[in-house]
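A single protein chain has been removed from this complex, and every other one stays in its place.
Chain nomenclature is as follows: A and B, assigned in order of appearance, with residue numbering initiated at 1 for each chain independently.
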Amino acid sequence: MRAAIGRDHGLAAWRSAWLAPPVAALGLIFAYPFAWMVGRAFSAPDGGYGLAAFEAILRSRGFIASLLATGRISLTATAICVVLGVTLALAIRFAPFPGARVVSRVIDAYLAFPSFLIAIALTFVYGSSGFLHSLLAGAGGRSFLFGFWGVVIAEVTYYTPFVVRPLLAALDSLDIAQLEAASSLGARPIEVLRRIVLPAMMPSLFAGGSLCLLLTINEFGIILIMGVKHSITLPMLIYGKAIEEFDYPGASAVAICNVALSLSLYLVYRSAMRRLQR
Amino acid sequence: MSSVGIESPATESPIVTPAKEGENERPPRIAVRGLGVSYGTQRVLEAIDLEVFPGEVVVLLGRSGSGKSTLLRAIAGFVTAESGSIVLGGRDLTRAPPHARGLGLVVQNYALFPHMRVEENVAFGLRARRRSRADTMAAVTRFLDLVGMGAYRQRYPRELSGGQQQRVALARALAIEPDALLLDEPLSALDAPLRAEMIEELRRLHERLPDIAVVHVTHDQSEAMALADRIVLLHEGRIVAQGSPRALYDRPPNARTARFFGQANLLPVTILQGAERPAHTDAGGSAWSPVCIAGQTLLAATTTSSPTNGRALLCVRASEFRLARPSGAAGDGSDGGARMNVLQGRVRSVHWLGATQRLLVDLGEATIRAELPERTTVPRPGETIALEFAPEGAVLLAEE
Partner (left out) sequence: MNGLYLTDRARRLWATLALTLCTVVFGLPLLVLLLASFAGHWDALWPSSPTWANLRGVLASAEERAALWHSVATAGAATVCALVLGAWGALAGRRLGRRTRICVDTLFVLPITVPSVTVGLALLVTFSRPPLLWNGTVSLVVLTHVALVASYAYANAKAGLERLPAHLEEMAASLGGSPWFVLRKVTLALLMPHLLAGAALGFALSMGELGATIMLYPPGWATAPVEIFSLSDRGSVFSAAALSLALLAATATALVALERWAASRRH
């Protein structure tokens, strides 16, 4: 109905003409290059089109290994983020500790930090010259944290805020009268949590979790700085192929696989968000 | 009793009650002709004709969804006319954008600009017209004083109460010295005492600006009664009736109008044909018709739109009824010509409402609702009652 009320001064075509400049600009700097990259991935060595680049990367062991590494890292990190996020959000909301406000401000600030800063910082915590290392050195723990778990811990640090934020929003909109009704009907706090609070959090948790998974799959800075040799993720593989091997078609093919993965996760996230808004 | 328009504007042009003598001859400030509006496939306004004259307050009255707000928004230029024309101050502005129409608009939530102070809000329309700074400031002072908000010019809207925001919104609309003032449910967001106060304030404002034409949209019939020179009743996108509040209340042209104003009983009656008791006209020019309900014969006032035979509806307001005097004392016609209708029925229930008491009386074919003064001693439920009412208080309407 709203659309029909719209002003009638000038035709619809005239109104959409205003959209042309920004769309053209973004088309030039994003859509056009992206389309070109897709074309590049499907180009055959003889100048025609084909799946040669995809066949090549599917045959290479590096691609499968990096796909598995990406999945392993992002699923582990996301799972921990979700558990940690739920714990923190519930604590901030229901058991406010001294400085809980400061923590939620810090959590907001984390969203604007570059992720690699965490990696730099963790170098000193867990790295070969870090204090955990010196703690564990006696126990014979060589910097095991610098491998897979190092990356996971860095990603958990950086991405937990992305889970906490929507959860806090969901908890804020929770009707306290509902909780009180449940308590007055005889439910103990743990039951109130399980039967009322958690169900109310689920959509936000799903949205935050899928966003977290999407971002950890796309994460680049942390892994680049931590220089994990045996945990080459898809973005690292793209970087390696393009910058170190100058294999543009190969890099493009990997990029397309990565984009497909990201976009399907993004669609899951969108549908979760839409359910939230309803 | 003549100032009553009826449902089909095609057959009879709406009859207008002028605000003051002779003002009819001046051209209308707003002239809407054959206006039709649709939202998508849904027709929301159909063949609307409306004229508003300088100095006149026209209230568009109707339930939500009746199209009253859409009509106002079409006049203001926010809704596109699909058919028909809108002439403002003699110029056809059917297709003109809102900013070229020169109308002052006040809406329910005031729509004050939150980032501007009161004086900047009032100055907005003048700045848009590139008036000189001195002119603008003079007008701001004048109109803020007019609505009694002169002391608040440096405030932001969020620092004002609802009633104060309303006044600022009025000053802002008046500051552009519009041909007409459009008020879209301006009082609906206020609580009841404040609303009564603002109604008084609006009346005073109309007196101080005698030349302005006002279109006021509301769903509240008492607000309409208090403010209107003329009420235009809308239902499902059409004008159902228009006329002065008094005319619409006393002589509703149709059942829908009768239902909208006050507590009306609409009783199914049969019109008695001439053989039994002829319809006649009295000295004052009013026409009367005998009707029958539940075996009792009554006399009803007729209008030009009343039916002349068959089934009809008799509209009697609940407050018209009185307790009939004992049957022996009421001589038929021997009472100096003040002929009264009498209805007998069985009391179903009595509710005390403070100033009045409400009775439900069973006639057999219908139930009537009567409101009697508090001190009247009334029969108890189950007993028989005789109620009387003047024929002038009963209007014969067509069935729906």
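In this text, a residue touches a chain if its C-beta (ideal position, glycine included) is under 8 Å from a C-beta of that chain, and two chains touch if they have at least 3 such contacts.
Remember, it's a predicted structure, so these values are computed and weren't measured experimentally.
Which of A:Ala69, A:Val152, A:Leu167 or A:Ile238 touches the hidden chain is settled by the complete complex: it is A:Ile238. Between the chain not shown and the residues A:Ser60, A:Thr76 or A:Asn218, the one that touches is A:Asn218. Contact between chain A and the absent chain runs through residues 3, 6-7, 9, 12, 15-16, 18-19, 21-23, 25-27, 29-34, 36-37, 40, 84, 87-88, 90-100, 103, 106-107, 110-118, 120-125, 127, 129-131, 134-135, 156-157, 160, 174, 176-180, 183, 189, 192-193, 197, 214, 217-218, 220-221, 224-225, 227, 234-235, 238-239, 242-243, 248, 251-252, 255, 258-259, 262-263, 266. Mapped onto chain B, contacts with the missing chain fall at residues 76-78, 97-99, 101-105, 107, 109, 111, 113-115, 124-125, 127-129, 172-173, 176.
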